[in-house]
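As you look at this complex, bear in mind that one protein chain is not there, while each of the others sits in place.
Chain nomenclature is as follows: A, B, C, D, E, F and G, assigned in order of appearance, with residue numbering initiated at 1 for each chain independently.
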Amino acid sequence: MAQKVLMAGNEAAGEGAVQAGCDAYFGYPITPQNELTAHMARRMPELGRVFIQAESELAAINMVYGASAAGKRAMTSSSSPGISLKQEGISYIAASRLPAVVVNVQRGGPGLGNIGPSQGDYWQATRGGGHGDYRSIVLAPASAQEMFDLTARAFELADRYRMCAIVLADAYLGQMMEPVVIPDEPFPAPPPKPWALTGCEGRPPRLVRSLLLGEGELERHTYALFDTYRQVEREETRWEAMAAEDADVVLVAYGMCARICREAVALGRRQGMRLGLIRPITLWPFPNQALTVAAAGARGVLVVEMSMGQMAQDVRLALEGRRPIALLGRPAFLPEAQEVLECAAALLEARKQ
Amino acid sequence: MAQKVLMAGNEAAGEGAVQAGCDAYFGYPITPQNELTAHMARRMPELGRVFIQAESELAAINMVYGASAAGKRAMTSSSSPGISLKQEGISYIAASRLPAVVVNVQRGGPGLGNIGPSQGDYWQATRGGGHGDYRSIVLAPASAQEMFDLTARAFELADRYRMCAIVLADAYLGQMMEPVVIPDEPFPAPPPKPWALTGCEGRPPRLVRSLLLGEGELERHTYALFDTYRQVEREETRWEAMAAEDADVVLVAYGMCARICREAVALGRRQGMRLGLIRPITLWPFPNQALTVAAAGARGVLVVEMSMGQMAQDVRLALEGRRPIALLGRPAFLPEAQEVLECAAALLEARKQ
Amino acid sequence: MKTLYERPDTLRRCLTHYCAGCGHGIVHRLIAEVVDELGIRGRTVGAAPVGCAVLAHQYLKVDMCEPAHGRTPEVVAAIKRVRPECVVFSYQGDGDLAAIGTAETIHVANRGEPVTVFFVNNAVYGMTGGQMAPTTMLTQRTTTTPTGRDAGYHGHPIRVCELLATLDGPAYIERVTLTNPDRVRQARRAVRKGFLTQIERNGYSLVEFLSPCPTYWRMAPIEAMRFIEDEMTKVYPLGVFRDWEAPGAAKGKTRK
Amino acid sequence: MKTLYERPDTLRRCLTHYCAGCGHGIVHRLIAEVVDELGIRGRTVGAAPVGCAVLAHQYLKVDMCEPAHGRTPEVVAAIKRVRPECVVFSYQGDGDLAAIGTAETIHVANRGEPVTVFFVNNAVYGMTGGQMAPTTMLTQRTTTTPTGRDAGYHGHPIRVCELLATLDGPAYIERVTLTNPDRVRQARRAVRKGFLTQIERNGYSLVEFLSPCPTYWRMAPIEAMRFIEDEMTKVYPLGVFRDWEAPGAAKGKTRK
Amino acid sequence: MLERVIIAGFGGQGVIFAGKLLAQAMMAEGRNVTYFPAYGPEVRGGRAHCHVVVSSDEIFSPVIARPDTLIVMNQISWDYFAPSLSPEGVAVVNSTMVATGPAGIPGRLIPVPAAEIANELGDVRVTNMIMLGAYNHARSLLPLDRLLEHLRSALADRKAALYELNCQAVRKGVEAAAAALAAPR
Amino acid sequence: MLERVIIAGFGGQGVIFAGKLLAQAMMAEGRNVTYFPAYGPEVRGGRAHCHVVVSSDEIFSPVIARPDTLIVMNQISWDYFAPSLSPEGVAVVNSTMVATGPAGIPGRLIPVPAAEIANELGDVRVTNMIMLGAYNHARSLLPLDRLLEHLRSALADRKAALYELNCQAVRKGVEAAAAALAAPR
Amino acid sequence: MIVVEVDEELCKGCGLCVAFCSEHALELSPTPNSRGAYTVRVIGGVVCCACRHCTIMCPEAAVRLFRVSGP
Partner (left out) sequence: MIVVEVDEELCKGCGLCVAFCSEHALELSPTPNSRGAYTVRVIGGVVCCACRHCTIMCPEAAVRLFRVSGP
């Protein structure tokens, strides 16, 4: 029978990776994701898999590059400043078409910031904080269970599309313990990797690279990447809708904020305010379609995020002026349901005038 | 009399910095910006100022942090992969409210990419490739002269607003030589810096920091940063308009692409196609207002960029669905005027139907 | 009434956030004492590390900054280059200095930048909850070496002074500890000499302190001191590794 | 007809992009010869550096990757951890290995990862147009040291073998050069031993080649060889710095 | 059913263990639970606290702004958390170390001389179980034997004697709470 | 006036210097100019080329897709660039080293035995000036004395003898171009 | 006479001064204060020899030493 265990989100993410067949973990300590590294330090050697505490985040992401180039499932995790240091590596991984899983348990920023919850790395994750034209799949868990599930899922997506899958959590999601159900059924095995570096015995040598000097080569390569990205947009967009069909105000929120919004929807409905929620589970690809549909009948859209209007841009891009959009952006603080309700009320009020 | 010299864009940027009173340059070699570093290696010691070839881009950006914290005008330059490595440092500089100038002579990406021209780092520059909520001023030169002028200007802006000013160029702008006029009048002196670390003789100790652990402290700090950003948006947005008043199709392009678009406007007008151009000179803040006005009378907007629709998002955000927008995005190739004309024609055609 | 010992001026009077018996407090005090003694408070600029001592600026009454993890040596090198009249120091832990900051540590030393580095080697990452550091002892258990550090799997303890002593840049390198009053007195002399190397010789200096982290060693403070004395000094021998004043000793060249 | 010398199988027959007389070509050839000799082509995985040798994979017929500047040691360490049956090598220039990659170089060596590092020290950044490298000689003129490298201003030449020899991790470290047929033969033995250290001892090895960059030294190829022999070897003495086979020598421990 | 508890004290008083035990127990009882610890440099210098939410419904935020229950083991924590207690709330307080002051609080105060009792039991480290026992009684959360069963499984891999000691502590806590509840309000 | 020139050869033939001199000279003549070099690893192994645009109007792109003039000093460059020459264009070709082939090109071909002439002058490194002189003549760009003046200032900090040698080379180039132009087409 | 003053507000009760006191003049309080610290106090009647071990070892710089003249 599936096991139910009380786990910190960080541990759940680690265990999700373990269960999904992660072959190698590379990390460098940083609060608030240390429990993930600690979990892997215990679990991976136990299972005869690879754990390395790297000397830096740069080293860690490049070890991921190596292990992945060798055809193995590899991951790293960190928190905001450490993720910034991985940007070059992520860009290389994207360009080299390597699968990789990166968990970012966001903390307050910019700079050293604080170690509280924040969603200030939304743009970095969804727009590519690294150089060049590329995308990463960005998954946004909202519970310890999803820390487990989506991290496991990240491996499948990364392998399927040969790209980086980022799990974008925050300090609260990482630190909070909740019951997590660990399924009994094994996860699907990784697909064959006919590009992996394994030694060229019996076949021509293989090459994992990103330098494309030939005339037009880089452009062709970029277009090919974007063909994949369009496929991901078509097939992998995920979201959760709550009471969105008849909502006057559609809330849009992910991660911890989405939990608060669920509370706000429940409270609001009790008070006669018809709220609904679209919770993007994939931040990239963003659920433009679902949001457009949900917003169609609403009087306004309220974006709730722990940042200064980063996701709000995606909402604006999805709606292109068709609905008024308000923002409740708290850069380093998890808003309370009450504040959400007040903003929603204000939005409705403004629409009346 | 002002001197006119044939200079590579890279040298012009370096000389602009020198003339603007740059006290310290820190860099690490990377093509296609090496002439900038070489120029500074010669000029700075000559003038008794500081030049250090850093062991890495990380070291360089953190030396900028140091020299700037000490109240001096400091800069670094690099190209795409190297700029990715500076993201943590830029986030720290933003958070610590330090002035800094960063020149990015973009090359093809992602990964090692190539050393040709590209504008693939637009999001990284304008959205913050680093972690957390912050902004950098982003200046987009389109000639060797502007490499000089805007790099010089970057120092003033950085000092005035105590933030990072990025000069976003590309391989062609860096490599190409053009006549540059070096003005005779000296540049304005830097403003007083009552926060600089100089030793606390005769005053209380000062602190340059970004860790804000107090309750609500980080949030207050972020709001304060964004007050500054709003001021920058109000006061520092710059663009150039060409034949935009009566244009049927408004082209939007920056840097090298804008030069091609100027050619396209000229050619188009000769052929009876009424094209106009908005060239953002500041990419952040983006000239939303100017674009809105220019697009109001047009039948469509054509974004021309050497990337896969990065600036196009800012155009969409500015216009919010009020005008159809087409994209000519060549991720690693400078389009020719003819291609621009064809896209513009196609856009007009599509509008007819 | 004659004062025999008083908290140094440069050390702000406030409750620190350090655990009981933490070596950081002693090192802070020594720095503050020497800054007072040399009368350089008004021209000293320090950099706090990312590590348990990240709030050092709350305790040391000098101009300070708080740069990114591991980059402080380059930050203070840059400050010194643009303000040669200042006395600068970088305060760093072992993770900061010998893991993420390895390159910065080596290159600042190699360039012989006239800065003073105070290196608190507590064989563990304190701030983040007790993970392995590059300096963690073999068999030592940490959060990330739950069965003890294994040379083959996790690598060997890194001896920073020995490493830097192969470079031509440094003018003064010494390893000291804090395990008893004599040791602390020696440590204080090293701090003094570190600053003087910068002031008088315009040279690079690094002082490594073997320092207790009772919390993540899971030891009482006095036990932790004993562990250093009995075990750590075997792996990290105390002594001077470079001295520009020693007759006949290899002297680090200094900047013009 | 008996063939006395033939291009090794592992070396693809094509025009290289290297300048005439560049040492990279010789090093490539030696690696290819040894790979052939040891019969490991089918299980070798290499990493090309970012540097003039970035296209090494066009010449060496083995599985290869092309990671970020300076990070190749960690990349191949990871490959080796997940595929211990492979023979891995990292090919690096001095900028790649001793500047941006300093931390990776040291920590991979310190962990004693069973990888082989081929380090081409040509005292300059070739790829980017002849800037100063960490290994640039004092007084040497480069694009970024237009008046010659000055110890005080730019730092000292870094001796990588000596630096790494202070660590416990490495099993084999040797510095060789390519300046005449005997030297090249010795270099070939070092390449062989480098691979064998990995294969037989599961240990870390690094072979440093003092190698000419005629282009940015602005010398004819043969002059460049003479410069190495006459000048560079003074600063970078040739020899073995760590040898697990040497009786009584300090032996790097290896991974379990 | 919705119960939001903050447990606070200094390091060594067993705050974390108490919180996890509570969450684990209630999870086993079929409730939804969240447990949220203080973390990072906050906990240097010996401060510790955690938030536990137990509910029969979905739990939204694991972070408690207005606790239903405060379990407070030292003065600093009291001064910090007391004002946030909800008006219908309960404060279980280690009265040996905390002066709750004359001002009173919105909710109900259950003073438990836990440090004193722990001293009597010969181990300060059981302060937490005394407080937990008292809390369980005051809030009628679980039958005592169920709580002790959960305690046993939480200590499964430790020595039996430790379980016995902790049991005793829980029982003493129950007694103390009963006494406090019996006292005139 | 708009003139787009690509100069190409291998390292040592002076491609870069010729290009910069041309740009510098035309700037001094009051024209708008851009100069754009090949750079990066392309130039390893001895390949070299550059683009020069001279115009009385604004110059848009410094990169030339369809050159008005090709100045080509070796075979590889010829094979690569010849097809791009504009129909009204001119190709000045180092005929000693380049076989232009029977197929012909869209524009006008000016063969200059530059390597041979350079050999006669005793220095391969003046190939570039021979070609530049020929080009200047073929395109009637500048009066010869003006060109030589610009050459003098470009070599201002070098030895006078060098200038003299280069002057001679330019003149030889002019002669060769004149001869080529005189030849039946 | 030497007076040893321990700053109650700063002392963390690490015991290093106690361990190194030449005269065994110091001891830890048996009960924690509200910060959880078992702060140090001077044992009545023991004469301090001004060896300064306490001030040298104290990580909190919580110890002051002074000499008062008089009886």
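By our rule, a contact is a pair of C-beta atoms (placed from the backbone, for glycine too) under 8 Å apart; a residue touches a chain by one contact, two chains touch by 3 or more.
As the structure is a prediction and not an experimental result, all values here were calculated from the model.
Counted over the whole complex, the shown chains touched by the missing one are D, F. Within the whole complex, the absent chain has one touching residue among F:N32, F:S55, F:Q75 or F:Q168, and that is F:Q75.
Residue positions on chain D in contact with the hidden chain: 1-8, 11, 13-16, 18-26, 29, 32, 178, 180-181, 184-185, 214, 220-222, 225, in rising order. Touch with the hidden chain on the side of chain F covers residues 9-13, 45-46, 74-76, 97.
As a working rule, only the chains that are shown with their structure count from here on.
The minimum number of touch steps linking chain D to chain E comes to 2. Across the two interfaces under comparison, B-C and C-G, the one joined by more C-beta contacts turns out to be B-C. Centre to centre, using the average C-alpha position, chain B and chain F are separated by 36 Å. Centre-to-centre spacing of chain A and chain C amounts to 38 Å, using the average Cα coordinate of each chain. Contact with two or more other chains is made by residues 41 of chain F.
Shown for chain B are the residues in touch with two or more other chains, namely 31, 55-56, 58, 81, 88, 92, 96, 111-112, 115, 209-211, 213.
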